[in-house]
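A single protein chain has been omitted; all remaining protein chains appear in their positions.
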Amino acid sequence: MLAATVGIIERDLRLAFRRKGDVAQVLVFFVIVASLFPLGTGAEPNQLRAMGPGVVWVAALLAALLSLGRLFAADYADGSLEQMLIAAHPLAATVTGKTVAHWLTTGLPLTLLAPLLGVQYDLPPVALGALVASLALGTPVLSLIGAVGAALTLGTRGAAVLLALLVLPLYVPVLVFGAGAVGAALAGLPHGAHLSLLGAFLAFSLAFAPWATCAALRIALD
Amino acid sequence: MNWGSLQAFLDMGGYGLYVWGSYGVAALCIAIELIALKARARRLGARMTESAS
Partner (left out) sequence: MSTPDIGLGDASVRGEWWLRYAAPQAFFPLAGRLIPYFAILAVVLALCGLYLGFFVAPTDFQQGEAYRIIFLHVPAAWMSMFLYVVMALWGALGFVLNTRLSGMMASSIAPTGALFTFIALWTGALWGKPTWGTWWVWDARLTSELILLFLYVGFIALKASIDDPRRADRAGAVLALVGVVNVPIIYFSVQWWNTLHQGASVSLTRSPSMATTMLWGMLLMALAAWMYSIAVCLARVRVIIREREREMAWMQELGQ
């Protein structure tokens, strides 16, 4: 089963590599959104520093959300998703593989780019570290939960907006503790507990989200 | 009995706007729910007599 998962990851990464523009778009969106806030609220440094963690986290969340549409859409359109459904290896392996590939092409780049945006908000190094750590733990959860939403909205009318509506409320815990970790670091407080909780969310969603996604895919493809 | 007069009851110690604003909107919501359900049933009835004829 592990071999099957790795195989799917490799396949999706290869496909994503052919469309590097998609990955780049997500990153550009991330930067644009994070840059909009100071334009909206004024560039007073203390205010920016205070809202920095929240803004970067929300921007990452929205960027991850935007990319979810293509998690299953292409395979659904050309029929390969149905093939995966009836293939020999379990659907959970396929789903997990695709989710991991999605994170590698979205969450991971976002995490690596985030410190740059953190600097825009004048976050000190300890906060930048917390930012990267929290995003590293949080973005996989966003991919896992997002996959459930993407599977539920496969082929529906207005799928993109509906996906956002379904998934954003479920993102709230990750946002609260992710941004909370950076906020704590900013205030000089320990943020280990936040990261532990994010780790717990990751373990929990890794255990349960693929099953929900499988159920949703079977419903969509029946 | 808490209220000396109808006026006192409506006034709610100065908070009349908030209290009656709450109960009023709640009553309105319930009314809307019931009316909307009736309308939905009526539309269905019209559609079915239409298709039957």
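Which chain is which? They are A and B, in the order written, and residues in each are numbered from 1.
In this text, a residue touches a chain if its C-beta (ideal position, glycine included) is under 8 Å from a C-beta of that chain, and two chains touch if they have at least 3 such contacts.
Since the model is a prediction, treat every value here as computed from it, not as a measurement.
Summarising the interface, chain A meets the missing chain with residues 148, 152-153, 156-159, 162, 165-166, 168-170, 172-173, 176-177, 180, 183, 201, 208, 212, 215-216, 219-220, 222. The chain not shown here touches chain B at positions 1-3, 9, 12-15, 18-19, 21-23, 25-26, 29-30, 33-34, 37, 40-41, 44, 48.
Criterion: only the chains that are shown with their structure count from here on.
We define each chain's centre as the mean of its Cα atoms; on that basis chain A and chain B are separated by 43 Å.
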